[in-house]
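Provided herewith is a single structure, encoded as structure tokens, for subsequent inquiry.
Apart from one protein chain that is not included, each protein chain of the complex appears where it belongs.
Note that the chains are named A and B in the order they appear, and that numbering of residues resets to 1 at the start of each chain.
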Amino acid sequence: MTETILQFDGVSKSFFGVHALHDVTFSLPKGHLLGLIGENGAGKTTLMNILGGVLRPDGGAMRLRGRDYGPRNPAEATEAGVAFIHQELNLFTNLGIADNLFIDRFPRLGRSPFIDKPVAKAQARKLLESLNLPLSPDTLVDRLTPGERQLVEIAKALSTGAEIILFDEPTTSLTAGDTERLFRIIQDLRRQGKSIIYISHNLGNVLELADEIVVLRDGRVVDQGPREGFTVDKMISRMVGRDISQIFPSRQSAPADETLLEVRGLSQPGIVKDIDLTLHKTEVLGLFGLMGSGRTELARILFGLEPFERGQIVMDGVACDGVSVRDSIRRGMAFVTENRREEGLLMEATIADNLGLVALPAFASPSPVRLVRARRLREAVARVAESMRIKNGPVDRTPAKNLSGGNQQKVVIGKWLLSKPSVFIMDEPTRGIDVGAKYEVYSLINDLAAQGTGILLISSELDELMGMCDRIVVMSKGEVQGAFDRSEFDRERILHAAFKGHRAHQRGARR
Amino acid sequence: MGRRFVRRGLLSENFVLYLSIVFFAILYLFMPYIASGRNLANLSSNLWPLLALVLGQMFVLILGGIDLSQTSIMALTSVVGGMLMTTQLDPTLFEKSPLWGILLSPQGSPISGTALAVPLGILAMLAAGMFVGLLNGLAVAKGRMPAFMVTLVSMMFFSGLAIYLTKSENIMYLPGGFTMLGAGEIGPVPYSFFVVLVLAAVAQVVLKHTVLGRWFFAVGKSIRTSVVSGVPTERVVILGYVFSGFCAAVASILYSARLACGRPTLGQNLLLDVIGAAVIGGISLFGGKGKVLWAFFGALFFVLLSNALSMLALPFYAEPVVKGAVILLAALLDVTRTRLLAREIVA
Partner (left out) sequence: MRAWRWICVSVAVAALVAGGISCSRRGDAPARTSVCFAFQDLETEFWVAGHKAITETLKSKGIEVLERNANQDANRQLEQVRAAIARGVNGIIIIPQDGESAVTIVGEANKAGVPIGVFNRPPANKSNAAIVVVADNERISELAVSYMAEQARRLGRKATPLILVGDLGDNNAVARRKGFMNVIEKNPDLFNAVIEVPTKWDAVTAQANLEAAMQSNPGVDFIFTSSDQMYPQIRAVLEPLGKWKKIGDPGHVILGGVDGDARAARWMKEGYVDATGVQDLFYEADALLTELLRAIEAGEKTPNKWIEDPGFALTQANMAERAMDMWGYKLFAEQGPAAAR
């Protein structure tokens, strides 16, 4: 029987009478990795905030190494040896690695206020070596890849003497190579006796890494046990509370012959080279590539957010040598960007304002003053919200920032629906959203395609593309390396194409 | 009961208005003359031009920018209008002006004294204000420079220009048709009220009911999202600064008319009152938030405060201290209110 390092005992928390956590009880054995899964809103974040001293529980208790544990603030949690590696990293990109590691407790020269630089550097170097990160402690964090930054964050956790390390969606922005390296390091940490809580929507990863799995739903622990008792399907059905027969809804349409969008010899030096691409009516075209392969950049060029030097973009039979965003929208294009917080949503604005933003000019009176026909807009927005089942409060009062990731993404997609696009580019539409919401997004894509829209779907999850697309185009180093019809989908070959031009499998693309 | 009443007041959108009313009522107990007809007329005459400025500032603040150049736009337009309309210039004061002999003579400008002087003068003032706003807008939108720097530079440049054009002299002898705008009244209501009422109505319609107005808020909330969503962000930003310049010119007309002279230093110390009134009213410095009504409440509060302080027999050095204290209290109440409001929404 292994020693228990952390024990949750009937922890409850409610906000304004609504239970966020209800009688949560589980334990983390020392040196184990516990996978914590659940849909958005299941209570994972609240639980972690309680563990980290951000929130206090209403009821129940936590025990750390057998003693009562109730941190009143994050500093106390750190003091007790609990460290967090967040999805959005908390590093100062303008400072060097060593400065980041010791930002709140630099080694000093005696009792003076001056920093003992040599000691700081030596300690930093030792930490980096322990993580197999051959970098100088002076390197600016700005220069590091997302994967390297993650390791710096881990080094920081280790430097505080953390015994329990919590990972919250650590792989969302990592390349395949970086992910592999991260997993190796997590295994090392576990072997060194660190205890780990790992939160992720990537159920495959959880299943691969975890010793135990705890499933949260609606603030309660609905299942827990050793990994051996779980499969991905079981995890999903426990999280959602019902059986999902498949991860991807079935397609009801096949691509037509009619061409909606054609790209001919598109080039922008240093970004993309000689891209040829054809998107048909009712087609879902996948665009696969590693981070930095040029897939996102290509999408931005197509939509008019970035310029291109040579080549043509043909829509509706009209060729263009250059486009602006407004041209693209006028020609029936829509774009869901990969970062919904920065470019997809007005976080402070209401759901209704977000949904109405793109189609606004279409709801204006013809006079030069362009008065908004508010009632018609309101009705149209309500229809979209209704049809997309955007849950969460009244659309004209709830700000987008209060929505869960999945609902936010539905708003981002929904705002384009009012303008009835013929070509829809979606860059990572399911990133960071839970299984249930993913399924809804997939269904939406299928519905759109069935109505005739051509969809260019970009994703770094190959399974997703293989499940959804009629065809997959693979990019690497800014060039198209191959195209695969549904009948020839083959994991190995697609990945091979994606890694073309990369020296080592592990390093991935460096930005 | 009492608590709920206070709570409702705190949470209300009209919070600053209630605050002003309570403030006024308390003052009334100590100095009943604050509600005299004459003082109410003072309040109104002080309020409208300030409101014009706050309205313009609001558009820029909604965009997430700031317009520091409003006061120098006032100075410049005041001088431009003064030069065009004045009927008499003292050569000993003005012969060093670079425009002497070109535009200016002892009889004023070529249009001085004609029937066109006042309308053309006013149009020129508005055009000058919009021109400076256009320059600001172009630099911010196309030049991608921070609004603070751009408008700081134009604040310095155009207030310098106003002083250069007149060699720092004030221009007197403005026609009665013009000064009436600042001093004239219909019954108890000053002309300036009608001018600013029109301005406020335009602002209200634009913000609440037009595509452009919605774009203003969208750009202020996230310019990157707006770009992706097809909002013509550059045009929207430029229009915001042009409107701010226009409003500053309107304020300049009212203030110049009231003082009956064109002044190269008009409104030099007014900027913080304008931004202070906007913020007290609830218009966020971080963009995306603002209402015409809020601008009105903010300006009202500031005017009331200044007026009350002018009436107290405080030693003059205590006046800014008390003013600061009142604003601090108002800000604290506002913070409390925002916190309550946030809780209300979550629940």
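Please note the rule applied: contacts are C-beta pairs under 8 Å (C-beta built on N, C-alpha and C of every residue); 3 or more make two chains touch, one makes a residue touch a chain.
On a predicted model such as this, the values are computed, not experimentally measured, just so you know.
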Visible contact partners (per top-of-document touch definition) of the missing chain: B
Contacting the left-out chain in the complete assembly, out of B:L76, B:L266 or B:L300: B:L266
Of the candidates B:S36, B:Q107 or B:T338, the residue in contact with the absent chain is B:S36
What subunit B residues would touch the chain not displayed? 30-31, 33-34, 36, 38-39, 42, 45-46, 92-93, 96, 167-172, 255, 258-261, 263, 265-270, 306-307, 310-319, 321-322, 324-326, 328-329, 332, 335
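Going forward, only the chains that are shown with their structure count from here on.
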Taking each chain's centre as the mean of its CA atoms, how far is subunit A from subunit B in angstrom? 45
Using the touch rule from the top, collect the residues of subunit A that touch subunit B in their complex. 15-17, 303, 305, 325-326, 328-329, 335, 337, 342-349, 353, 356-358, 360-361, 363-364, 369-372, 374, 402, 415
Contact footprint of subunit A on subunit B as seen in their complex: 205, 209-215, 217-218, 221-222, 224-232, 288-289, 343, 345-347
